Each structure stands twice: as C-alpha cells, then as structure tokens.
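Here the complex is missing a single protein chain, while all its other protein chains stay put.
Showing subunit A:
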Amino acid sequence: MRVNFTVNGRSEAVDDVWEGESLLYVLRERVGLPGSKNACEQGECGSCTVYLDGTPVCSCLVAAGQVEGREVRTVEGLADGERLDPVQEAFVEAGAVQCGFCTPGLIVQAHDLIQRNEHPSDVEIREALAGNLCRCTGYEKILDAVRLAATRKAALK
C-alpha cells in the first residue's frame, strides 16, 4: 500500500509498504532516516521514539498505515540546519553519549519533557525518561544533560 505522511516538514509518499510494517521500518528503510534506532521492537527501550502529531511515541509500535495524513518528527528534524537543538548540544557537552544507540530516543523524549515543563525536577526527569534504556552511561550524565538543556532553554526565553 501507499502511505502519505509528513516527516520533518517534508511530504512523503511511500509505496509498497507492507500492511504489518511499523513506522520505524518505514523511517529507517524507506525514507532514509536511520536516526531512530531499532532495538527491542516491543516498546521497552524507547530508542525509536519520535513525535507523532506532536506526541512522543515508540515508532516500532505504530503501524505504518496509521500515520496516513499525519505528521512525524524524528531526531533528524530537531536541529535548525547545522545548528543543534539545545537538547542535542547538552547531550554532547555533558558526555551523555557513549555508544550512542539510545541517544536519539532519549533526545526526542527529553525534548518533549522540556517543552512541556521548563523546570523539571529530578524526579520528573526520571519519570519522563523511564521508558528509555541506556546500557552505557548509568544515566547520571543523561540527567546532567537534561538539566543543562532545561536551564539553557529557559535562559533563551
């Protein structure tokens, strides 16, 4: 089947999509956006987190046909051209990236948190990131990055 949707502001018409296919597969294998990562395929790890109509979801659990006519924003769509989003910058600066596999999902999820909550407490950060698994960092640097990103974003206002 054909699926028409918008991804990172660009209209896409994707052909030959299998009806049982996930949005994640379409993004990675058919649209050339490999930023969202494929790890668990069951919503446990959060590595495939993208915005669907402005709401963070696990793209591995969205059937491709469900995004017909809808808007998707992936980690590739957060930067403004060459200029990284403050969340991305903060992850780099805080050393929150090790192997990098969980990073895109964490960045989208953290981006959403800071958008909804300018000054998240540590508990709120942990709660927001509870569905994103990282096996390298032990999470401390990730928490640092989110705190840093929140402070910076608030300062920009």
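We adopt the following convention: a contact is a pair of C-beta atoms (placed from the backbone, for glycine too) under 8 Å apart; a residue touches a chain by one contact, two chains touch by 3 or more; residues count from 1.
Operating definition for what follows: contacts and distances are computed from a predicted model.
Engineer: Select, from "CO/xanthine dehydrogenase FAD-binding subunit", "Propane monooxygenase small subunit", "Transport permease protein" or "NADH-quinone oxidoreductase subunit L", the UniProt-recorded name of the complex's unshown chain.
Structural biologist: Cross-referencing UniProt, the chain left out corresponds to "CO/xanthine dehydrogenase FAD-binding subunit".
Engineer: Looking at A:14, A:33, A:128 or A:148, which makes contact with the chain not pictured?
Structural biologist: From the options A:14, A:33, A:128 or A:148, the contact with the absent chain belongs to A:128.
Engineer: Which listed residue (A:22, A:36 or A:137) would be found touching the missing chain in the intact complex?
Structural biologist: In the complete complex, the chain left out is touched by residue A:22.
Engineer: One chain is left out of this view; which of A:8, A:36, A:49 or A:103 touches it in the full complex?
Structural biologist: A:49
Engineer: In the whole complex, what residues of subunit A lie against the chain that is missing from view?
Structural biologist: That gives, for subunit A, the contact residues 1, 18-20, 22, 41-44, 46, 49, 55-58, 60-63, 65-66, 68, 109, 127-128, 130-132.
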